[in-house]
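What follows is one structure encoded as structure tokens, with my remarks underneath.
Chains shown are a subset, placed as in the full complex.
Note that the chains are named A, B and C in the order they appear, and that numbering of residues resets to 1 at the start of each chain.
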Amino acid sequence: MTKHREPLGSKELAKKFGLSQEEWESVLKRLGRNPTLTELGLFSALWSEHCSYKSSKVHLKKFPTKGQRVLQGPGENAGAIDLGGGLAAVFKIESHNHPSYIEPVQGAATGVGGILRDIFTMGARPVALMNSLRFGRPEHPKTPHLLRGVVKGIGSYGNAVGIPTIAGEVYFDPSYDGNILVNAFALGVCKPGEVVRAVAKGAGNLIVYLGATTGRDGIHGATMASASFGEDIEEKRPTVQVGDPFKEKLLLEACMEMFAEGCLVGIQDMGAAGLSSSSSEMAARGGVGLEIDTQKVPARETGMTPYEFMLSESQERMLICCRPDQLAAIERIAYKWDVDCAVIGKVTDTQRLVVKHGDALAADVPVKELTDNAPLYERPHIAPPSPAKLDLANVADLSDVQGSLLRLLGSPNLCSRRWVYRQYDQDVGTLTIRRPDAADAGVIMLGPMFPGRKDALAMTVDCNARYVKADPLEGSKAVALECYRNLAATGALGLAITDCLNFGSPEDPIVMGELALACDGLAAAARALDTPVISGNVSLYNQTGDDGIDPTPTVGMVGQIADATKTGRLAPRAADLDVWLFGTGTPSLAQSEWLFVSRGEKKGRLPPVDIAAQKAACDAVRVLWEQDTLDAAHDVAEGGLLVALAEMVLAAPVGIRIDQPL
Amino acid sequence: MKVTVITFPGSNCDRDVQRAFLGLGASLIIGWHEDTKLEATDAVILPGGFSYGDYLRTGAMAARAHIMPEVKAFADRGGAVLGICNGFQILCEAGMLEGALLRNDSLSFICEDVKIDVEQADTKWTRGLAGKTLRLPIAHGDGNFYADEATLDRLEAEKRVVFRYEARNPNGSKRRIAGICNANRNVVGLMPHPERASDVLLGSTDGLQILGAILEGGAR
Amino acid sequence: MKFRVHVALKNGVHDPQGEAALRVLKRNGLEGFKDVRVGKVLDVEVDARTPAEAKALVEKASKELFCNTVIERFTVSAVDEA
């Protein structure tokens, strides 16, 4: 083995790795010397938007993250809430937008793989998946290829690992023509006392690598995750990672057995930025240092350098901290499930991350400089102009209700999604009691898995990005409320939120204005609905060239139904029942789907959102379900009352007649 | 009544099948693909899932697992064996059932409910279900049953087509075949998932009629 | 030593992938295609004392794993190391 000679980093390399001029100089100051190539790689990965949230953190602080049910808020791999009766739910939503645009099947598949690992790394067994997908216009040349690939990728991965996909949404809008959005949500369950933290501690403890072997794939995926697309995205060397759901299932079962035996101190999945982010984040949480020898990392390619090992984003890998006496159990379980496992380092008390290759030093960096002290920016932000009021003076086709209904039901954003969710296994686990076509939220019962439990969990993922573009503050309140309504329509009480903030370039003050106001809106709604934000993700630079996408703060909300047998549904079954409209609010066609479908326009000013009134209406519907009073309930969203009633009838053996003027 | 459910690497319906049988009052033995001995049992179940990731061919690698010779011997002795979805694919790859499950003709994974007719009531798994139509969920990408015409004719003649898709053929299977049995009528494979129709809250309990058939009659 | 194992469906065996590909080609305006059959190729590297012994190993693996002899046939060919 030739001895490794670590090259030096440079200003040009820093620029190529996505670091700004100031950030390069900051690295020089913090180290007091020129960084090595590996050190520069560590800084560029950990200081990327994806890992550091440097442009968004100041706004994320507005979110309410505490509550008597919250066991773990933002800061860990996923958030956790107490469901009562000795059970906790762990969940999160995350984006895989840029990789899915380059290679839709593997991009989307590895998105599912990554979010699942974020859940089981917390000690929770994943039991449900959702996804939120946004594509360009159907007639855009790339859309059919991207749509088919993303749906195939999500299905192939989730189905193989055996986690049901029980809800989701698909939108088409010109603003995503050059930059699709693939947001994946996962939820798992465990005992409240058994939530595992991603921490390394105890000098002398071991750092153990578990999972697939490492290759050169996906190097610099983290910085790419927030890099905008110029036209030169066809790289010569595939930076795309290939997912292996079979290996993920083995890794999942191996981890579950390790948690049951309690043979580890801490664990984190290797996501964006692979070994570099998992090692430094675990060390930062424990206030310790780590020493890693990349020569000991199980590799699937020969001649890999420390830089490549630390930055590689090969999939299906975990990093474990354990006491020496726990190693034997870890190796036994890894062998049983045929998963690679190797001690690659140890915990030290120097608070420094030291990377060696054999005995050649490749990096020696204070952990805090990579993580807690990463730069934070107060980006300039300007409130976006609010649109003019809508005037419908000369609107002839308002009277053509029949024509409008057919146009709406046939439009890309309102037609049946069966072609999509039919490719997802919705039933594996035998807990699913409301599939995507049966109610406004996906619902799983907990009894079969935890005998004696009567409750069920409802979950939904929603975002009307057109509303948020028109009015980021009121629009994002409306997003949280749509989730709350969808849960209430199934009889569930909303408990907590996870959010995926998909925005354009933070260097554009208007985009930052949208982000700042959207966070204000989400924070206000989360507080008023008593649904704290317990986890989330930010994806910036979503644009092609200099056109940013519509601001898309996707929200995932989880709710609880006390008695699973009283779960609500969408389709009425009995005839001769009254139809009620719940909720207040002045009817308005501003930014409506009708306007977009019939005239291609996004116009009008949103009426202010009355959260308290809407919450009261939702709570009333929930209580009526609890009292077995309702036969069906459905949320009025895009397409308004007309489409909502049509969707109920399409799913039902009965019809609906409306004869009261509203 | 002892029932052994075998877990292969990549099986993901093993826990669901275990729960369904426990609900029926059976006592459960958890089998592992690397065991080389089968504990004394009354029935062996090969559950659904993506054993070995369905790589190369669905069921190809699991059919060569160390436990399989034991399962074959158990079947040769007349023991009741049920292969569900991936389990059916494994039984075909292991030569314990005839034919093969190819890629769905739509080329995509399908998850929905289907209706199947029970055409034979004299196998270990369909006792007392003569002429019934069951509503069960399917969830597979390779459920397209294939055999050459001679084999198909023989299966029909020997009354070994046990389940047939009632009307709509969801995946292109020859002659709408959803499940078959072996000559000795003790090994049955089917693509739909009976364990997913085992609770009124799941929308149907039809699946319990298949899983339960083995219990009431007892595996003589 | 390197070998290439080509696994193809036996004649007459239904090939959903090939049929679907043919449909898509026609739909995308690529005329002239009469038939498409999809098979597998495994490029394997194996160590053995002699090339003959190596080839025998590959054939054994093909019979036992790579190929479902009910519906598929396989051919093994050496890949010259040039």
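Observations, loosely collected:
Throughout what follows, contacts are C-beta pairs under 8 Å (C-beta built on N, C-alpha and C of every residue); 3 or more make two chains touch, one makes a residue touch a chain.
No experiment lies behind these values; they were computed from the predicted model shown.
Counting every protein chain in the structure file, not just the single copies shown, gives the formula A x1, B x1, C x2.
In the analysis below, only the chains that are shown with their structure count from here on.
Viewed as a network of touching protein chains, the structure reduces to a simple linear path. Centre-to-centre separation of subunit B and subunit C, using mean CA positions: 29 Å. Centroid to centroid, with C-alpha atoms defining each point, subunit A and subunit B lie 36 Å apart.
Taking the mean of the C-alpha atoms as each chain's centre, subunit A and subunit C sit 40 Å apart. None of the residues of subunit B touches two or more other chains. Contacts from subunit B toward subunit C in the complex involve residues 56-57, 60-61, 64, 92-93, 95, 98-100, 102-105, 107, 144, 146, 148, 172, 174. By the touch criterion stated above, subunit C contacts subunit B in their complex at residues 12-17, 19-20, 40, 64-66, 68, 70-71.
Subunit A contributes residues 152, 155-156, 159-162, 244-247, 249-250, 337-338, 421-430, 432-433, 445, 448, 564-565 to its touches with subunit B in the complex.
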